[in-house]
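What follows is a short report on a single structure.
Not every chain is included here, but those present sit where they belong.
The letters A, B, C and D name the chains in turn, as written, and every chain counts its residues from 1.
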Amino acid sequence: RTERSSAARMWTFARLHYSMYEPAVEEWNKTGEPKVELSLLGIQAVEQRMLSSFLTRKSGAELMEIERRIASRAFAGPLDGVGFLDLTDRIKAEGLDQKINASSFTPWSTRGRIFGLPHDVHPVMLGYRADMVEAAGIDVSKIETWEDFITVLSPLLYDADGNRRTDRYLLNMWETHMDTIEVLLLQAGGGAVDPDGMPMLDNDANARVMAHIAAWSHGKNRIAADAPYFSASGNRLLLDGFVVASFVPDWMCNVWRNEIPQLGGKVKLMPLPSWERGGRRTSVWGGSMLGISRDAENHDQLWEFAKHLYLSPELSRELYTKGDIISPVKEFWSDPMYDKPDAYFSGQAPGRMYINLAGDVPPRYSSPFSVLAVERLRTVASRLATYAKAQGDATPESLLPEAKRLLIEAQDEVMEHARRNRFITPAEGEGS
Amino acid sequence: MASLAIDSVSKVYPGRVGVVDRLSLDIPDGCFCVLLGPSGCGKSTLLRMIAGIETITSGEIRLDGQVINNWHPRDRDVAMVFQNYALYPHLSVRDNIGFPLSMRRVPRADIAKRVDHAAQMLQLVELLDRRPSQLSGGQRQRVALARAVVREPRIFLFDEPLSNLDAAMRLRTRAELKQLHHRLRVSSVYVTHDQEEAMALADLVAVMAQGRLQQVAPPLDVYERPANRFVASFVGSPPMNFIAARLVPESGGVHTLSTEIGISARAVLAMPGVTPDVVLGIRPTAMRIAPATSGLAESKGGTMATMIESIEPLGELMDISLRCGTQHIIARVASDRSLKTGQSVALTIDLDKSHLFEPGPMGPRIEATLSCASQQHTAPKADQNTSQNTSQNTRSPSHESSHAILS
Amino acid sequence: MTALSYAFVLIATLLILTPFVWLIIASFKTNEDFFTSTFLPTNGGIFDIAWDRLTFRNYVEVFNQPNFARALLNSVMLSSVTAVLATLACAMAGYTLALLSFRGRTAVTWLVLAALIIPPPLLIAPGFQVLFELGLLDSLWGLILPAITPAFGVYLFRQSAISSVPKELIEAARLDGCGEIRTFFTIVLPLLRPTVSAFVMITFLGTWNNFLTPQIVMQSPGGFPLSVAIAQLKNTYYQDYGLLMAGTMVSIAPVAALFLIMQRDFVSGLTRGAVKG
Amino acid sequence: MSSAPVATRSHASSRSASLPVAPWLLMAPFLFGVILFTLVPLLSSVHLSTRQTFGPEFSTNVGTGNFQFLASDPLFWTALRNTVIFTLGSVLIQLPLSLLLALALNRPNLRGRTFFRVSLFSPVLVGVVFVGMIFAVIFDKRTGLINRALHATIGWDIDFPWLESYIMPSLVIATTWQYVGFNMVYFLAALQNVSAELGEAAMLDGANAWNRFRHVILPAIMPVGTFVVLLSIIGSFQLFELPYILLNGTGGPQNRGLTLVMYLYQTGFQTGDLGYASAIGWVMALILGACAIGQRIISKRGERA
């Protein structure tokens, strides 16, 4: 049998996190109990080990830092089947729900219970090529809605080599890139699952957004193009100014900083254009949490450690300086470091800008069906795109009915699976 | 050294019955038994069953009285020369020969010594470091032979071990094998198609056909007293000439034998009461040819007039094929350049070297003494004796074969 | 004919190597260049290529990874032990199924086939459980034991034994006093040499490149092999691709060497001159 | 015992009365491993396939429900279609290439064989993760090597969406790149069983290159050949990691990249229903089983010779 060292094991999947946590863990191990043993695993490995250990109730880690998409997979069963410790009462008791940005809890909540301590907020803005915009003498402050965005920036659309193929587009987004689609859906108040964890694909918000996305990338006047995120070619295209604006959550700043230093001083950030005047100017992308294994002994000590690690001012500072990530803990937001102008973003202070939007970050709920539902949304998007291509000069309006139809279809499919699940009935959803 | 008893053993291949058919054969300790038989009659199969690398469909094989049907080949301690060599391609000739010894944990030095000895005996010394793929056919065969004779097993099995050697080498090796046998006295079963070899080596010759035993006897007896027409025609080359004949009884067991080709003789039968229709068997070597004195000499007794159809010279000897009425007869005589094709000659037959058989390809031999029609004659003692010890020599098999022949 | 095959092989080789060239060059590039130039960074020295922008930094970095040496050692250990044991186990079983006749042979053959067609993910969770029950988690054996009896190996050896071991040789060996086991080691294994070396190669590689299972079975980072160390160079937010590529190159080097040593055995005429007929 | 006449006569290739213990001794390691690490887990998955589960303590019997649902599950059929397409692609394109290469490299007079052999094999040396990375770069739309090369040469659409609309073809290309040399090694090993003598005899008998291949080489490599086919069918059916990485964990647009195993993985782990996953696995196993039986039949013919 494996000699289980008395030390509690903690897995993390990000090198950055690992390096940031090490000091905190060391400090804790000086005095605190139990000793914590931090180890770095590939994200795929974390996923499989987490699931294997949950499913077999065997030899997991006491503490697991989990990325959002993976976390939702732990919620497949009945509530008391979830492998993570239910933190709801502790959080409420200690008023953490007030202390921490509300929407940050949602990804780790299912059927009203909270299973993880949030690590971040991850608001989203648009990062755009300031150099081009200004060269064209355009004033982005006029932009409030997506309509504005198009009208204001459309002068930048142009065909460099006159081969009647446009060589610069306004928005970096593509019908196949689910992350950005989800960003827009959430911003518009749509999404994949409702607070009870039930699929909700066929709502108007989703339909509207889908219609727009299809129109933007294949419609009459196309503004969107694909410069893939996290890929050499994508960055190359950004450099070449193939697209003007991209979706930039706080952590993305760090990615750009490291992967495309050449863009330094050429880019700026602006809040997302909203879907209607006065609407929400931001969204959310990515995120992770710290969960405690239900099978661990000494839950309380681990809980203490979790707080020590996540709620410490040091960490919040580390997060921002090393990873451009703003802390979910509201009280730290006053920290002046967030106001420091950033040369990379042409003197803007990204921290502050994100914090200002943090309050508006939309909630996004998790459920066993998240993955399935999101997959369906992706399919809808891509089907709709095909439809748009076929239509030729499609507009959001002309696409709306088809979008609705497809979403309803998708909804039914997902519900098929949902109804199959004997462990989670809608009834139980309301129950808790 | 051991005695081997094969007791009504049969082999059936899927869909092929009677490959070996209820065959019984006793090989006393230290006996050197040569298997003769036409291609495909089951010789190799029999050897492989004795070796234990072919399953026995029915019957028993006993080694010193123990039934070994289910013994693993290793435990039978037999050495075999495969018809197709079966050398280990990845081992040098030396290691090939030494292999069986090293498998039996013989000390290194010993192995080296015995391998060298075997190599000398088979003139493989300068080939010891080659791979089988670098050898000529005959050399491979000698390696296979060497691999068998380095051992001192309880039984030797040789499957045409010399077939690919030149005459000189074959003679030498044959002598070596004979010596070896005299030295070790290991019971051996030896398959060959070379009858001179068989005669030279065998204590006992077993003639097989169609999976059955036809005769088991000392070499000369097989030649001089073939059990049946098959053996007679198979042993001896060129094969015996067969001529249809009739027996007309006379006084006291004496008959007159008459053939359509004009040869007639007196026949004294060992036992009475046989069919009048018989077959006269004459060895090509049991004839003499002389230029016909007159244009056409009249046939009488063992002599007849005939004509040379064709001549095949063979160095010292020559084969002459003659036309006698409807029949062709082959005679092998000392080569004599004066004889020419088309020439008419007088053919004389050694009647006392000729045989009578019942009709049919497997017709058993009729124990009889033939003599020239003219002179008086009675069966001499000697014949009786030898025939005695023949049948004694081959008691159990002869049962078998007679069975075989009748059934 | 030769010319034709020559052309064919040349083209194939070129196509195969192109991504490699990319990989190798990438391992010498800074992150900046990685993202902005496909092959060599342009507009600079000779051939309009900025040679000076190429760097060894990535390699230095790789070797500076925490317990890199340890990981390398683990990999070598793990891979060689697995490869040897697996080859033996599979060759033995394969030969048995091919050339020995015994009751239950067909049954076992079908068992092999069955094991062959099981989709691995089907066994992830139950397999994990078994490992746990046997207390093999967090030990090298937990990685080795499940890996030494791949059904496909058994089947491979079975098939090649059928075609490359003349049954006469087995018979001769038996007569010469070999037990079945001896026969296997002295006769069969040498004859199967091409397959053996191919299989050793393949198993070694499989183990060498497998980065997932070790992370699931091994609990303490100390036991991680190179593949994991390299995989961990991957970051969640942004990637240091140059580093990754360098890591890949480093992890390839030893296996490449091994392959160079072994590849000769894939072609070596063997059974010639064994039997006639 | 196995040498009892009855027992062996029924046996097509009855060679010798081999000690009954030896075979089992030789197979012991394999049997030990396969029972412990395949059979045992497998049995639990058999049981699972009739249940809907979440973890050990949450599991209810659904009888054949899983299979019924499977039959009507569009995702499953998509996955099956994709997988079959991929399998056909890689078997029909990859293997012939491998064989041809092996034949070419087996010529003794070909200069630089070693170099070619090593080069062709080298892709296997790279872990699948990096294959994913490399091919992400290669298949990129505007900047990808393929599109740019083809655009430059034959004016191919520079925005050709490999990894969106043509995922399976892309995967076939990628896997071919990685495994063509790998299979070549199998064939090279197999080609060693071809008897030179037979080749010579065939030449004298007037056989041209094709006929020599057909009548001398092919029969000799048949056992291994059929094995390689079976293996790559199985391998293709279990395609998982590469698309998982190339499409970062999703099935790709309209699940064009969803393979059976990927779906199995998603349902088994991502929605935690091991029961349904097992059902999928078993359907796969059935399909592959059919192939295996086919292969046995074919190679049986080979073994007779």
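Rule of thumb we're sticking to: a contact is a pair of C-beta atoms (placed from the backbone, for glycine too) under 8 Å apart; a residue touches a chain by one contact, two chains touch by 3 or more.
None of the values given here were measured: they were computed from a predicted structure.
> Copy numbers per chain label across the whole complex?
Copies of each chain kind in the whole file: A x1, B x2, C x1, D x1.
One rule holds in what follows: only the chains that are shown with their structure count from here on.
> Weigh A-D against C-D on C-beta contact pairs and write down the one with more.
C-D
> Suppose each chain is reduced to the average of its Cα coordinates; what separation in Å results between chain A and chain D?
Chain centres of chain A and chain D, defined by C-alpha means, are spaced 37 Å apart.
> If you average the CA atoms of chain C and of chain D, how many Å lie between those two points?
Centre-to-centre distance between chain C and chain D: 16 Å.
> So what's the Cα centroid distance for chain A and chain C, whole Å?
About 38 Å separates the centre of chain A from that of chain C.
> Return the residues of chain D touching two or more other chains; collapse runs of consecutive numbers into ranges.
8, 14-16, 18-19, 137, 143, 269, 274
> Quick check on chain C: which residues sit in contact with 2+ other chains?
Within chain C, the residues that touch at least two other chains are 124-125, 129, 171, 174, 179, 211, 231, 234, 241, 269-272.
> What does chain D use to touch chain C in their complex?
1-2, 7-8, 11, 13-16, 18-20, 22-27, 29-34, 36-42, 44-45, 97, 100-101, 103-107, 109-110, 113-130, 133-135, 137-138, 143, 145, 148, 177, 180-182, 185-186, 188-193, 195-197, 209, 220-224, 226-227, 230-231, 234, 237-238, 240, 260-261, 264-265, 268-269, 274, 277-278, 281, 284-285, 288-289, 291-292, 296, 299, 302-303
> Would you pull the chain C residues touching chain A in the complex into a rising list?
It is residues 31-32, 34-36, 124-125, 128-129, 132, 135, 137-139, 211-212, 215-216, 219-221, 228, 231-232, 234-241 of chain C that touch chain A.
> State the interface residues of chain C toward chain D in the complex, per the touch definition above.
Going by the criterion above, the answer is residues 1-2, 5-6, 8-9, 12-13, 15-20, 22-23, 38, 85, 88-90, 92-93, 95-97, 99-103, 105, 108, 111-127, 129-130, 134, 145-146, 148-149, 151-152, 154-156, 159-160, 162-164, 167, 170-171, 174, 179-181, 184, 194-195, 197-198, 201-202, 205, 209, 211, 227, 230-231, 234, 241, 244-245, 248, 251-252, 255-256, 259-260, 263-264, 266-272.
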